[in-house]
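Coming up: chain A.
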Amino acid sequence: MASVTLDSITKAYGDEIAVEDMNLEVRDGEFLTLVGPSGCGKSTTMETIAGLTQPTEGTVYIGDRDVTNLPPKNRGVAMVFQNIALFPHMDVYDNISFGLRLRKYDQDEIEKRVDRAAEIVQLEGMLDRMPEEMSGGQRQRVAIARAIVRQPDVFLMDEPLANLDAELRIHMRTQLQRLHRELDTTVIYVTHDQAQAMTMSDRIAVIDNGHLQQVDPPLTCYNAPDNLFVASFIGSPSMNFFHGSVTDDGFDSEFIDLGFDPEEVGATPGKDATLGIRPEDVYLKRDSEEATVPSDTIKAHIDVLEPMGDEVFTYLLLEEDVETSAEGRGEGQLLLSLDPQTDVEEGQDVEVVFDRHEAHLFDSASEEAIAHSLA
Partner candidate 1 sequence: GGGGGGENEVVITADQEYKDAEDSVVDALYDAGLSEDIDVTIRAGDFESGERQTQFVSALDAGRGDPDVFMMDSGWTIPFIVRDQLVNLSDEMSQDTLDYVQNDYLSSAVQTASDPETGDLYGLPLFPDYPVMHYRKDLVEDAGYDPEGENWATEPMTWQRFSEIAADVWDQNEDELEYGFTTQADEYVGLACCTFSETMTSWGGAYFGDHDNLFGPIGDRPITVNEEPVHNTIRMMRSFAEGPDATNAHPDYQKITNTDIFGMTEEDARSPFTGGDAAFMRNWPYAIASTFGDDESPVDESMYGTMPLPYAVEEGEGNYEGTGGSSHALGGWHLTINPNTEQQDQAVQVLEAFANEDVMLTILEDVGNLPPDPAVTESANPDNVGPIGNFLDTMAVAAENTVARPVTAVYPDQEPLIAEEVHAGYRNEKSPEKAMSDLEGRLEGTEEY
Partner candidate 2 sequence: MSEEEPEHPDIAAQEQSEEPDLDRGVVEAWAAKMISNPDRAYKAAFYIATIFFLVTTLYPFFWLLMVAITPAGSLGDVGAFTPGGFDPSSFIEIFGPLSDQYNINFHRYVFNSFLIASVATVLTLFVASLAGYVFGRLRFRGKTPLLLIVLIVSFFPPAAFFVPLNRLFNTNFDVLRPLLADGSLFNTPFAIIIPVSALYLPLSIFILMTFYSQIPDGLEDAARVEGTTRLGALFRVIVPLSAPGVATAGVLTFITVYNEYFFSSLMTDGRPEMWAPMLEGVLAFRGQYEILYNLMAAASIVAVLPVAILVIVAQEKIVSGLTQGALKE
């Protein structure tokens, strides 16, 4: 039950700057998720909060206390480490109860809590196993249990569910949310799983290359990304982008043109801009009524169908001879998501529209968002 404030935190490892000038306030009781590409500085941020790493510059507050120079044990934090870090010389029970034993809880209390935690992570029968005798997911669950037996002010969880299967992950997700509610603890969470980020978080903090990009509730990040990076990073599969420029009467690009009043949306004619449309906002022409404000029809050609079970990712080429590259979608490619029952096949020509209401416009130079609806 404490807020966490990072005030101008910078952390450099020699020349390598892992985190730069980060200002972040996590409110008391909030569930904040850090997301960002691999190596962007998420774990470093967590370690700074935990006190495992001294920031090169800046101050960390927990509650009102300046904890920058406080040892980890006095910060009232519990942490699930990305690399799990079980004590290999202790069995599961000892691993989980370690923090409690350090605090000299009495035997009964420890047992009660360990049992409860083991139940939450579904490891009831395994308390006397050694870490080396467990599967990857089981180890990860021990790490989670080790953190949750304690009742700290702040939970730091670095990818706690990475090695769990879908079902267990959902189970754990629910459990963690419930725990969060029950204990009213501040949680700072790192995940690469969009579903976790979206469903669990009060707010998401998007980090790129050591810099904070946006801190907002999940749907805000999803629906109104502050900049190109956030737009492309949040959402899976990611947004379709078209690079072009703002004209006097709309947006102009090689493949897609769009008419609107630049002034109204706050765009400056003549500037380079990028149009972004999420795959689920693209519809086959025949479904165009599902779009709030359908755009003009776009002619395309189905390149690849990727059936996912509950949906089919459909990769379109806007021109026959567009070069496809394995490195994400290139210009002239468009991804949309179709219902598996939809009757399409690879190579087929189709007509699609997108929902202008859900189209995003970004300044290509500054990468800042200009508008989140071009209706």
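Following the convention adopted for this analysis, contacts are C-beta pairs under 8 Å (C-beta built on N, C-alpha and C of every residue); 3 or more make two chains touch, one makes a residue touch a chain; residues count from 1.
Here is how the candidates were picked: all candidates are chains of the complex that A comes from, given by their letters.
Just so you know, these numbers come straight off a predicted model, no measurement behind them.
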item: Interface partner of chain A in the complex, by touch - 1 or 2; value: 2
item: Partner candidate 2, residues of chain A touching it in the complex; value: 47, 50-52, 71-73, 77-79, 81-89, 98-99, 102-103, 130-134, 136, 139, 146, 150, 156, 163
